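Missing here: one protein chain of the complex. Every other protein chain is in place.
We call the chains A, B and C, going by the order they appear; numbering starts again at 1 in every chain.
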Amino acid sequence: MCRIAAYLGEPIGLSKFLIDPPHSLHVQGWAPRELKYARLNADGYGFAWYGDDEQPAVYVNPGPIWSDPNLPHLARTLVSDLWIASVRSATEGNPVNHANTQPFADQEFLFDHNGLIDDFHSQVRPRLVADLDPMYLPSIRGNTESEYLFAALRQILADDPELPMEDALAELMERTERWVDGCRSLLTIAVSDGERLYAVRHAMGDDCPTLYYTTDDEEFPNAQLMASERMTHSEFWRMVPEHHILILDPDEPPELLSL
Amino acid sequence: MCRIAAYLGEPIGLSKFLIDPPHSLHVQGWAPRELKYARLNADGYGFAWYGDDEQPAVYVNPGPIWSDPNLPHLARTLVSDLWIASVRSATEGNPVNHANTQPFADQEFLFDHNGLIDDFHSQVRPRLVADLDPMYLPSIRGNTESEYLFAALRQILADDPELPMEDALAELMERTERWVDGCRSLLTIAVSDGERLYAVRHAMGDDCPTLYYTTDDEEFPNAQLMASERMTHSEFWRMVPEHHILILDPDEPPELLSL
Amino acid sequence: MCRIAAYLGEPIGLSKFLIDPPHSLHVQGWAPRELKYARLNADGYGFAWYGDDEQPAVYVNPGPIWSDPNLPHLARTLVSDLWIASVRSATEGNPVNHANTQPFADQEFLFDHNGLIDDFHSQVRPRLVADLDPMYLPSIRGNTESEYLFAALRQILADDPELPMEDALAELMERTERWVDGCRSLLTIAVSDGERLYAVRHAMGDDCPTLYYTTDDEEFPNAQLMASERMTHSEFWRMVPEHHILILDPDEPPELLSL
Partner (left out) sequence: MCRIAAYLGEPIGLSKFLIDPPHSLHVQGWAPRELKYARLNADGYGFAWYGDDEQPAVYVNPGPIWSDPNLPHLARTLVSDLWIASVRSATEGNPVNHANTQPFADQEFLFDHNGLIDDFHSQVRPRLVADLDPMYLPSIRGNTESEYLFAALRQILADDPELPMEDALAELMERTERWVDGCRSLLTIAVSDGERLYAVRHAMGDDCPTLYYTTDDEEFPNAQLMASERMTHSEFWRMVPEHHILILDPDEPPELLSL
């Protein structure tokens, strides 16, 4: 379990997104309010953005967000119009290291999964891997279910380059339902292709973890955000409905699609 | 690629095995002599022994062996009659973290693999995993081929509790030859069951990395050792022949079995 | 601020002291109850004991106690009749790294300070260092006030080899009162010479942090303990009075001396 957040809008410094808000991810690291299966998110953190070459860039650290001596410097100098970030609470059996710390990226997409799948390795992974082209295996560096989900999503996208991301996510959820075959699954996912932000709020066998979004937060002019917990006191944060996909587009109003 | 070493004999302090010898693993970390595909072993190190409860214990650190502030203390205080240790040179694509640092242990066995398998994830792993009971997957925390080999060995041993370790290792090598199917494989492996030390010196598609052993090193009275590189100036280190299994037993002379 | 604990008695495994008790330091890492100026102790942890050579040994890790993959192995295998341990909550300006993680040791003594001194570097340290033989400076590897206090204590002990530790601690508190000159100081300190455990519960300009001790905890037969927070449900934990030194001796009842 983790807390995630994402930003899309006019370029802002990382600090304004990740650290400064009254209930930022930095705060959610040691004082989350709506975290169900953990008390803290001190098992690493990461953030991601897109470079001028339009490829994703990721910074992850397996320690608590508050003790990284590099963060103040990076937060002060990095600027982007798109951010995805998360603070991690490791689940049993998944070690605390760089490879297991999100967000994940390939050459094109950013991906961050907040949740868990019970009995993943012994029950679910064999079914997922049976459907996965082995060419995706070398890119999986850690042992979280999240990294396998990202690989599966990339395959869906690669198999049909015309497929819209929202349809790929819906397809991923459908396949996941088959793979988990009744195992409890918490599936809050944030994804980007560098232009839009997508989120899934979904779960099987349990309630969905919280996920909010806003397009009118006074502290973030001309921006749209999503986050596991409301980052500011603004009234304009709304809950993404359960079992829905959220699409944030720079030029369109937010779109909600039922799974 | 890595450098490995193991000790079996009268109880000695960790320091005497790991640090003090003139060409100890501590030295092989920054000045290996016979390392073929790397220049250093600075990507982590680890050592393992058996507790009074006869279960394996492992200490690993993903940093260079020479900068771990805990090592001098542990090396001074830990005593055992059996040690397995290694210093790591990470291969491309396998991150430097705890989960990828050897030795590995389960509740019974210690395992340390010095080598590599080309195209492991995309070519070899699917074949290996197809033969692997999924119950072994959750225990694989990192992404090295070594951890998969250890899982495969445990399955061979669990499938036939009467099978001697040397036969299990021979069986593992046979299966590995099938799984790698021509991919270059360097397979120097040290294993223990808490009573004896076993080593494999094997390779497919390349020369075997070096592996020496001794039962008469004056600096290690009443002890038998194996190591990627001779740890002392003693004349009594001999090369394990290529494609052989070495067995060191506290009460028997060393045994060499052709694969 | 931190949470500390110490054990003196019949030899026990580290696990029984550090991890297993219902409110062990392992638990106090993420759920402390009486921590005043912090919410967590996730900025490193350490433990210390004496080797067979009667010199102190220390293991420290700058990450949270719950995510150290080596701890289960060390906790299962290390046995000692004397333990000192702590979990850390870093104070502003003191980085999270090995050098700032306690306990500290020299060749003879173990030392662990739970507390803080306001304006230490700019106000207090110059006065402390003016009284300190420069021969102690090289041993100070980090920047916490704790490490300077330990150096000052060692000098007091070295200046008069006959001085009992309790008198040295009283002298250290007297000098510290002069050095801090009104700056708020929280001074809970645990010390050992390998035979006895000593604790100071003291503060200037604020309340003393909590410190308990017991000689009759049913879960620790034939043992005496001290801890920032009661580690078990036993009724036999008592508060060390404020501004007192506690002495635990294997063969004597606990002694309390007023500062």
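Basically, contacts are C-beta pairs under 8 Å (C-beta built on N, C-alpha and C of every residue); 3 or more make two chains touch, one makes a residue touch a chain.
These figures come from a predicted structure and were not determined experimentally.
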{"item": "Residue of C:Asn41, C:Asn70, C:Asn97 or C:Gln224 touching the missing chain in the full complex", "value": "C:Asn97"}
{"item": "Interface with the unshown chain - residue positions in chain A", "value": "49, 51-53, 55, 57-61, 69-70, 73-74, 76-77, 79, 98-99"}
{"item": "Residues belonging to chain B that touch the chain removed from view", "value": "30-31, 39-40, 42-43, 62-64, 67, 69, 90, 95-96"}
{"item": "Chain C residues touching the omitted chain (full complex)", "value": "62, 93-95, 97-99, 120-123, 125-126, 129, 134-135, 137-138, 140-143"}
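Keep this in mind: only the chains that are shown with their structure count from here on.
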{"item": "Cα superposition of chain A on its sequence copy chain C - rotation in ° rounded to nearest 5", "value": "180"}
{"item": "Residue-number overlap at the chain B/chain C interface, same or different (half cut)", "value": "same"}
{"item": "In chain B, residues with contacts to at least two other chains", "value": "98-99"}
